[in-house]
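Shown here: the complex without one of its protein chains, the others still in place.
Lettered A, B and C in written order, each chain numbered from 1.
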Amino acid sequence: VSLPVAIVGASGYTGAELFRLLHAHPEVEIAGVHGKSSAGKRLAEVYPQLAGVSELVLEVADPEAIARRAEVVFSALPHGESAALCEALVARGRRVLDLSADFRLRDLEAHRAWYGEHHAPALAARAVYGLPELHRRELREAALVAVPGCYPTAAVLAVAPLLEAGLIATPLVVDAKSGVSGAGRSPSLATHFPEAGEGIRPYKIAGAHRHTPEIEQELERLAGAPVRVSFTPHLVPMSRGILACVYGAARAGGGFHECLVARWRDEPFVSVLPPGTLPDTSFVRGSNRVHVAVAHDARTGTLVAMSALDNLVKGASGQAVQCLNLMMGWPETTGLRAIAPFP
Amino acid sequence: VSLPVAIVGASGYTGAELFRLLHAHPEVEIAGVHGKSSAGKRLAEVYPQLAGVSELVLEVADPEAIARRAEVVFSALPHGESAALCEALVARGRRVLDLSADFRLRDLEAHRAWYGEHHAPALAARAVYGLPELHRRELREAALVAVPGCYPTAAVLAVAPLLEAGLIATPLVVDAKSGVSGAGRSPSLATHFPEAGEGIRPYKIAGAHRHTPEIEQELERLAGAPVRVSFTPHLVPMSRGILACVYGAARAGGGFHECLVARWRDEPFVSVLPPGTLPDTSFVRGSNRVHVAVAHDARTGTLVAMSALDNLVKGASGQAVQCLNLMMGWPETTGLRAIAPFP
Amino acid sequence: VSLPVAIVGASGYTGAELFRLLHAHPEVEIAGVHGKSSAGKRLAEVYPQLAGVSELVLEVADPEAIARRAEVVFSALPHGESAALCEALVARGRRVLDLSADFRLRDLEAHRAWYGEHHAPALAARAVYGLPELHRRELREAALVAVPGCYPTAAVLAVAPLLEAGLIATPLVVDAKSGVSGAGRSPSLATHFPEAGEGIRPYKIAGAHRHTPEIEQELERLAGAPVRVSFTPHLVPMSRGILACVYGAARAGGGFHECLVARWRDEPFVSVLPPGTLPDTSFVRGSNRVHVAVAHDARTGTLVAMSALDNLVKGASGQAVQCLNLMMGWPETTGLRAIAPFP
Partner (left out) sequence: VSLPVAIVGASGYTGAELFRLLHAHPEVEIAGVHGKSSAGKRLAEVYPQLAGVSELVLEVADPEAIARRAEVVFSALPHGESAALCEALVARGRRVLDLSADFRLRDLEAHRAWYGEHHAPALAARAVYGLPELHRRELREAALVAVPGCYPTAAVLAVAPLLEAGLIATPLVVDAKSGVSGAGRSPSLATHFPEAGEGIRPYKIAGAHRHTPEIEQELERLAGAPVRVSFTPHLVPMSRGILACVYGAARAGGGFHECLVARWRDEPFVSVLPPGTLPDTSFVRGSNRVHVAVAHDARTGTLVAMSALDNLVKGASGQAVQCLNLMMGWPETTGLRAIAPFP
């Protein structure tokens, strides 16, 4: 028998991607899709890729009704809106995967500074950060998963082994490049095709982007010490993908590639590229994989740790499904084995 | 037990796409991948999206060896090269799906005019044209399938019901727009990013493109009379997708949408979009679906029959897998239910 | 001494393009830039390409003040808003080039049907349609120029000589493909990068697009008889450019290319491409040129008349400057000789 799940916030890009992945998941049945502005519409009306695929109608997100129907709930609501729903569902004994930022920062002070007042502070301590490569054990038991941001997933997976092994010094520079779908489905001048379609630009640099404290939180956990990163996100004329380059001073003369290989050997979704091959977002688009590599610039003593992933899959909805698999005790790759449809 | 299949010409885009789809197919095992120039290399070296996914090594395409190992063979060799291999495999009792143009034209004179001397003329008569929506019955028994070209699939599916029903007059204009992957993986000035990346252009128009006789062949079969099309292909700055607009004079005052709905009702991969919605390649990218719609311009008496598909899936490799499902008596959608990863 | 000109609606794309072209025009001085929502801002704040180039500040569009300062006024206001301003300026003896649709349709009934009530009906009869290739003589004396739409410019220039010469039959099919800047600078879901960036789609087809009556008006003038066109615009993932393919039945067996050559021989901005070369928007981007070609599909008796232009230059602001040159008796190419910056 299938596990009934619900998707709240299904009319956004991560919601639609959850639908795509869960639709292909052999152990799951999508019991309901929920939205606010588009409640009452057929999901296929909002997303024509579902024409002929699904007749589901978007409903408002009533926790009581959702809890009756679904065992597990994915929330893709905006931050600030998600916490209360998650709380209501957890209170009803449902397990919840929250793709918003509401439960990502453990430090409620930091949360307040970056996102405003927390709407479910009591619950925050129970949330598990949904990066399986770092939190697999806790995820198996989690009632509430805070699915990581796209940039933090890319940055942390790029550099984690080097930091754990003491091979790279801090502070770090994270120069990351994202496809435009990372900005969500709401139109804006910044994402209007003629403005974003044939050029590249940085935005919210030098500590202004909300993913900065999230990256630092996870890296500090690994380093066992304060870590500061200077984070420069960019908007690139492509729909999907994040490429992250993490720079820091090398603390050894070699062994960097080997460090990655050893650390990620058993990870089903992390591929350390062979020496000489560099990550390219084209090769992970549409899949849950992350490609990583490291280079040592001996002349400057700099390490360049790189990763490429799909911001909507490993950077959001695919990662959520990976967490679900852990929570349910299913093989971690269930429903996530699809190869990136390159080109 | 899985069906062992082989992919010949695996280093091209349709070959890679066959690998992607067959890798996800529950009834199939990929027993071998074969190429010429890249024989000896790991497929993952040629296609980094396979890093961590497959350790298969490309081998030369020896029919004897292939026949020993595979029950069914997909050939994605270039036209002219494919026929002899197909013949050798069919002679050894293997069922073959040929993605080249070698067996698409029934008229060997026409084949000679467009493609040069046929290398397996005796076999040509036995090939079944692999468009399930029109040839489903014959495909179940086929030993050799000529998988249609991408443009013919788009053009024929756009207009077939209208032509069958006598609702559209000929000649037709087919104005079709393709992503650049349709040109294959060999670099050329025409597909060099700075030349093709931010503009649109027609090419091989007014009867110069080899897909013209293929479109006409299938439409004539439906119309039961000669059909001439004026075909204008275009190159669009996107990787995947074909959008076809087929124009012809209306032979009735209405009933066009209903005609499509009735004809395609039971087709698992053809979606007639609701009135007011128009096809968009973004919504079929990466999936085996084709979206169709029709509009009647009453002022000019013109019908506009439209379709959108992914040239590498429904226009090539997905269609081949759909044919395989028919040949093997499996549910036709096996391994092909993935939703388009929009955006 | 320079001619003082003003640009109203300078914060839109055609307004910015007017600024770019007039800034490079040797006989002109930009005396003022005017907007509504952005009044009070520096133009360089709205358009960072002007950083270090211009310190002009956007002002509200008061006709009295504008007339005091400028001899000639370009209005790039939205349709419906432009007419009243144009009337006020013409009443003050200023010559006006209106880039909106307010004065394009001579038939006020048609205008009402497509755009709503006309706000300066008395003035409409005095407007000259600003397509120099067809209306050069009247433009020299014009007090008010209705600068053509982008699609009509492309469609009309593609087919005009053939229609004049009786070489093509009607009705016509106009299948046109446009870059996204044609939709203006206001963000929308349709122009949001993830929706429009990697796919192609038709919109407002079968007589639904407002440029339909404008195309027909000009073609009827040439044909001396009613002309109906079935118009299919598309959105293409590129910022600039229109490619138009006009289809109709040939009324002769040849002489089509020669017809174009003879008709356009003395036109400074129309290039008939040599046989075998087809238009490509990449080669006209940023320039005021239009590339045209024609092909005869003898098998179907169809003519394919093609054109490529930049929707913001020859399709809007460049054409306006070309009209200005005519109005002022300057060489027609003044300020417009720039070569397209390909690639």
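Quick note on the criterion: a contact is a pair of C-beta atoms (placed from the backbone, for glycine too) under 8 Å apart; a residue touches a chain by one contact, two chains touch by 3 or more.
This one's a predicted model, so the numbers in the text were calculated from it and none came from an experiment.
S.K.: Thinking of the complex as a whole, which visible chains are touched by the chain that is not shown?
M.R.: A, B, C
S.K.: Where the complex has a chain not shown, which of C:V1, C:A122, C:A225 or C:I339 is the residue touching it?
M.R.: C:I339
S.K.: With the full complex in mind, choose from A:G40, A:G166, A:P202 or A:G224 the residue touching the hidden chain.
M.R.: A:P202
S.K.: Which subunit C residues touch the hidden chain?
M.R.: For subunit C, the residues touching the absent chain are 13, 16-17, 19-20, 23-24, 47-53, 181, 198, 239-240, 270-271, 273-274, 277, 280, 282-287, 289, 291, 312, 337-343.
S.K.: Under the stated touch rule, tell me which residues of subunit A contact the chain that is not displayed.
M.R.: Residues of subunit A in contact with the hidden chain: 171-173, 175, 177, 194-195, 197-203, 205-207, 228-230, 232, 234, 236-239, 241, 243, 245, 247, 278-283, 285, 295-302, 304, 306, 308, 343.
S.K.: By the contact definition given up top, give the residues of subunit B that touch the hidden chain.
M.R.: Subunit B touches the chain not shown through residues 13, 179-181, 185, 187-189, 191-194, 196-198, 237-239.
Rule of thumb we're sticking to: only the chains that are shown with their structure count from here on.
S.K.: Chain pair with the most contact pairs?
M.R.: Greatest number of C-beta pairs in contact occurs for B-C.
S.K.: Report same or different for the subunit B and subunit C interface, where same means the shared residue numbers exceed half of all residue numbers found there.
M.R.: Because over half of the interface numbers appear in both copies, subunit C and subunit B meet with the same residues.
S.K.: Rounded to a whole Å, what is the gap between the Cα centroids of subunit A and subunit B?
M.R.: The computed centroid separation for subunit A versus subunit B comes out at 35 Å.
S.K.: CA centre of subunit A versus CA centre of subunit C: separation in Å?
M.R.: Roughly 45 Å separates the two chain centres.
S.K.: Calculate how many whole Å lie between the centre of subunit B and the centre of subunit C, each centre taken as the average of the chain's C-alpha atoms.
M.R.: Averaging C-alpha atoms per chain gives centres 39 Å apart.
S.K.: Which residues does subunit C have that touch at least 2 chains other than itself?
M.R.: Correct list: 194, 197-198, 237-239.
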